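Heads up, one of the protein chains got dropped from this complex, but the rest are sitting where they should.
Think of it as A, B and C in the order they're written, each chain with its own count starting at 1.
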Amino acid sequence: MHCPPYCHNKEIHDECGVFGVHNHPEASTLTHLGLYALQHRGQETAGIVSSDGSSKFNVHRQSGLVADIFRQKVLKKLKGHVAIGHVRYSTTGSSVSCNAQPIVAGYWDGEIAVAHNGNITNAQKLRQDLERDGAIFNTTMDTELLIHLIARMRNCGFAEAFVESMRKFQGAFSMLGVKGDTLIIARDPRGFRPLVLGRKDDAWIVASETCAFDIIDAKYERDVEPGEVIVINNEGMTSFFPFVHMQPKLCVFEYVYVARPDSIINNQSVYRKRYKSGRALAQESPVEADLVVPIPDSSNVAALGYSHESGIPYQLGLIRSHYVGRTFIEPDQKIRDFGVKIKHNAVAPMLRDKRVILIDDSIVRGTTSRKIVKMVREQGGAKEVHVRVASPPWKHPCFFGIDTPNQEELIGSRMNVEETA
Amino acid sequence: MHCPPYCHNKEIHDECGVFGVHNHPEASTLTHLGLYALQHRGQETAGIVSSDGSSKFNVHRQSGLVADIFRQKVLKKLKGHVAIGHVRYSTTGSSVSCNAQPIVAGYWDGEIAVAHNGNITNAQKLRQDLERDGAIFNTTMDTELLIHLIARMRNCGFAEAFVESMRKFQGAFSMLGVKGDTLIIARDPRGFRPLVLGRKDDAWIVASETCAFDIIDAKYERDVEPGEVIVINNEGMTSFFPFVHMQPKLCVFEYVYVARPDSIINNQSVYRKRYKSGRALAQESPVEADLVVPIPDSSNVAALGYSHESGIPYQLGLIRSHYVGRTFIEPDQKIRDFGVKIKHNAVAPMLRDKRVILIDDSIVRGTTSRKIVKMVREQGGAKEVHVRVASPPWKHPCFFGIDTPNQEELIGSRMNVEETA
Amino acid sequence: MHCPPYCHNKEIHDECGVFGVHNHPEASTLTHLGLYALQHRGQETAGIVSSDGSSKFNVHRQSGLVADIFRQKVLKKLKGHVAIGHVRYSTTGSSVSCNAQPIVAGYWDGEIAVAHNGNITNAQKLRQDLERDGAIFNTTMDTELLIHLIARMRNCGFAEAFVESMRKFQGAFSMLGVKGDTLIIARDPRGFRPLVLGRKDDAWIVASETCAFDIIDAKYERDVEPGEVIVINNEGMTSFFPFVHMQPKLCVFEYVYVARPDSIINNQSVYRKRYKSGRALAQESPVEADLVVPIPDSSNVAALGYSHESGIPYQLGLIRSHYVGRTFIEPDQKIRDFGVKIKHNAVAPMLRDKRVILIDDSIVRGTTSRKIVKMVREQGGAKEVHVRVASPPWKHPCFFGIDTPNQEELIGSRMNVEETA
Partner (left out) sequence: MHCPPYCHNKEIHDECGVFGVHNHPEASTLTHLGLYALQHRGQETAGIVSSDGSSKFNVHRQSGLVADIFRQKVLKKLKGHVAIGHVRYSTTGSSVSCNAQPIVAGYWDGEIAVAHNGNITNAQKLRQDLERDGAIFNTTMDTELLIHLIARMRNCGFAEAFVESMRKFQGAFSMLGVKGDTLIIARDPRGFRPLVLGRKDDAWIVASETCAFDIIDAKYERDVEPGEVIVINNEGMTSFFPFVHMQPKLCVFEYVYVARPDSIINNQSVYRKRYKSGRALAQESPVEADLVVPIPDSSNVAALGYSHESGIPYQLGLIRSHYVGRTFIEPDQKIRDFGVKIKHNAVAPMLRDKRVILIDDSIVRGTTSRKIVKMVREQGGAKEVHVRVASPPWKHPCFFGIDTPNQEELIGSRMNVEETA
């Protein structure tokens, strides 16, 4: 399988959240709550664009957390019965707020707004082509490409232009677009990123995960299918499959640590997936020990599965702080494992002289794991520390998506880190 | 046992955190990190006062989170080898930043700074006496009383005046005071609020909980004893017990939900206490069921104890959001259990048609429990919901502190809420 | 005449503005507008305390400009029919917002609020006495003394205690106090700082200058007399003169540069005073020249008087920027007279080869004058520059107040700086 080079780049690796409402008098308030429930998918910027069907959008985008940004005063201005929203995760830092979504732009047919979760793998090529054709770019976001492509389709309506443009994209996209009071929803043919469809009263709701439906009492209808485009306007809802068919491959990391465990994506419970992967891991990589301890919070459920399957007791031997800020000043008299301690602390009375199986969600962050192992051993006093990883190792340069039918077998670590005091 | 009326008042019920350093060149940076680790004890305001032994303090107090407040620029100004800090929890809202601690004031002998965790039960009487004697008050904090009392002792030094003043106090106090480079530490005779003593290099460290030692690699020495006063200055450290001896009664809620599970207070592991209380609860109040589910995060450990004792599997059937902000606008079309949903969501695939034992830490917040039960049943689809509470019921008007020797037996719920679908 | 040493200290030299309203339903809105008109008296902090007669005040104090601080949201909370406000000037910088006024404090008889413009010359002595008596201080403001003194009068009502306390003060005070819905106004026996009384509808208004009456359509009634105390409550208004009689001495700098030219203080037009001082200066210190040029804005009117008296044409040869901020980064390649240029620029086409009489308001800032003279000569190209100062020289260590009857003669410069190209 061909694996695009950007896949290793955490900076581009995009775990955003999107949310959309069509036909609800309080569209932006619902979007606010939906984005709040999707906050785990992006803590850097948040934005809402609302529309009352006229040519002019209401826009608010800002860096910060959803609960801080959308106070009553802001929401009051976001009038309209159609709205889309976006939360953005990024490790870049520099170009923070200028890259906030949804993007809004004007073209020959009016204004459009677009919110995107994913990565366009042929973005550079498309951008070069567009620049060669005279296009100018104001951001480094792939999303801007879509608007350029739409603006260049001069003989067709919004929905057609949207679809025709998206057909040029390769890679991952869960994309929402608004023009007037038309809402378009598109998911790439492989379905790399999740996208679910729901209803609240007479309104259609779309979101990255179902946890955003729960908070607003919306009913989960179904997943937006891989390769599906849905157009919702005042005449109703139309669905079609304009892209070349491909084998679906939801990004495995959605189940491993991106999505919230209380979400259902691709018709499967994230919690149950994680739990089962923990059980599978216990079968594949058993080890004699006294305790199973998760690295909180993303490994909590898998560790529970490991414990139940192996019969080895589960203990919350690491405590996580939820008040982590941007920077911490370390004293000149260096603190051991400073970076790790900011987020986690060992519960020594439970770990002392014990043989501990530490469950990690993935080995993306190898140095962090190593420091935590050290903390569990030295500060916690564990006699032995065994690490088990609840997701497949990086054998291939990229494992962006995996075949769902075979997923169960793959889940489980073939890598086996043993560390003994 | 006499129980003061303020005990029912969550508004006054004060769960602050204090931290102090004596004789470290980076006293304020250590205090910053210590307060960050104590953030769970108060999220409303944070403050640090540092001293280089001269008459003038460096002060920074602000509303907000520790990680946001003490950026490099602020810490640079907090010079000195002695520092005390404070995080404040409060449900009052209005008088937010004006009541931030540590308090600083000038009197005939110079400037003093004081940080306090606790409640002075005879505060109103003391205040009236002082006002009758011409004192003026700038805050509604009990802590201000101490400074007034000290200022009125005109024939003795700082340490004596501090102790003599504290002898007038009834109730709970874990108190830190600084004058010049003298640090005074005092804990009330019953030891209602925790206070621990540690060392880092040549410095003395004092904190509400040991988790604040772990983050800075300080070594836990011992608890500040109930009724103990410690004076640390350049000549060294002196300890004495100036108060009338009383039976120690650490506030049970420290173990139940206030303290972090990775802390050791009163020489006992908070985690182990919670775990044992869960086991005891399973013995006392067994019930046939399919799952044990904690209300996260404060009940996580007790629920684990219940599960291990009863043999009923533990599942994280409720997911908690860690991005809760000040206010959320509910849409006009009301959402069921809106308030609860902002913080918790049910994992329906794991709860459906199951008999669930829900473990709560305490029944202080009865209405919340009721809404969560409803959510687990209606949204989660549980067949039966049994609530078990991992702390003793409110038989007495106040149960502020309990006898440690007998605590084990008491822990365990005598109240038994059964709800069946 | 005795001249206290602090008088040379610009840091203590206090040019604040005060404003008060009694019995108006929109007391805080009027106070907001009044403070805005008094903004020239203090740009560092602003504050309003309002009262509806109950025991609890509404308070908002902040560093910044009046127009930025008191937005609708803030004013809405400042309910009540009585209000006092304060704008504070200070060159100290450090203790900025903690020293904002009005001060509010609680004592045996309830809460009081105080706003003050002036300097208590025996403050240090009073403070020491109070500290010796056990008082604690939270600010470095003289104003805090008053509250301590009041709190110590335990056998009399608010008004009596206020007056008795003020009798202990030496120096300059234009003081407003509120308790419940009683407003007290006091001016020191010499009347160092201005204070005027007005009416709007059924309300009494008090302000540092009449320009604060104009903006709210209040009618100027009369000056608060030197040594007068006025008590306004629901029964009406009472005036009395409790202090030892002294020769009135309004601070000459009020007329020279502190007050706004459109104000009337001590029954005299500030504009007319400045204009006359310019005329007198022309008679006393004539010089042959081509142009009279003011250093804007404080010398504009005096220069006009000089021009009219001398017959030498007036030109605005120096332009002043009104966008001055806190700090400016000077390039490494130093700019000539950088500091002066930030505020003033010469109009070379009008100055070139001319003999210029530069009118300055005072010579408090000698180095500034020197730099401006240099700029007028070098950059402006003036042939000759003669400086005339429209206020008396500092012959005495302090010239805090001068006898009003003799002021006319005194105004006019005895110092004569001649600089020739």
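Throughout what follows, contacts are C-beta pairs under 8 Å (C-beta built on N, C-alpha and C of every residue); 3 or more make two chains touch, one makes a residue touch a chain.
Keep in mind that this is a model prediction, so the values were computed, not measured.
Hidden chain, full complex: it touches shown chains A, C. Summary of contacts with the chain left out: across C:V18, C:V114, C:L145 or C:M350, the touching residue is C:M350. Only one residue in the set C:K79, C:K168, C:H308 or C:K374 touches the chain that does not appear here, and it is C:H308.
In the complete complex, the hidden chain is touched by one of C:H60, C:K341, C:K354 or C:K371, namely C:K341.
Although one chain is not shown, part of chain A still touches it, namely residues 104-108, 128, 131-138, 147-148, 151-152, 154. Although one chain is hidden here, its contacts on chain C can still be listed: residues 25-26, 29-30, 32-33, 36-37, 39-40, 43, 65-68, 70-72, 75, 201, 211, 214-217, 260-262, 264, 269, 271-272, 275, 300-301, 304, 308, 313-316, 319, 321-333, 335-336, 341-342, 345-350, 379.
Here is the rule we go by: only the chains that are shown with their structure count from here on.
With chains as nodes and touching pairs as edges, the resulting graph is an open line.
In terms of their C-alpha centroids, the spacing between chain A and chain C amounts to 59 Å. Inter-chain spacing, taken between the CA centroids of chain B and chain C, is 48 Å.
Distance between chain A and chain B, defined via averaged C-alpha coordinates, is recorded as 35 Å. The multi-chain contact residues of chain A, meaning those touching 2 or more other chains, do not exist; every residue touches at most one other chain.
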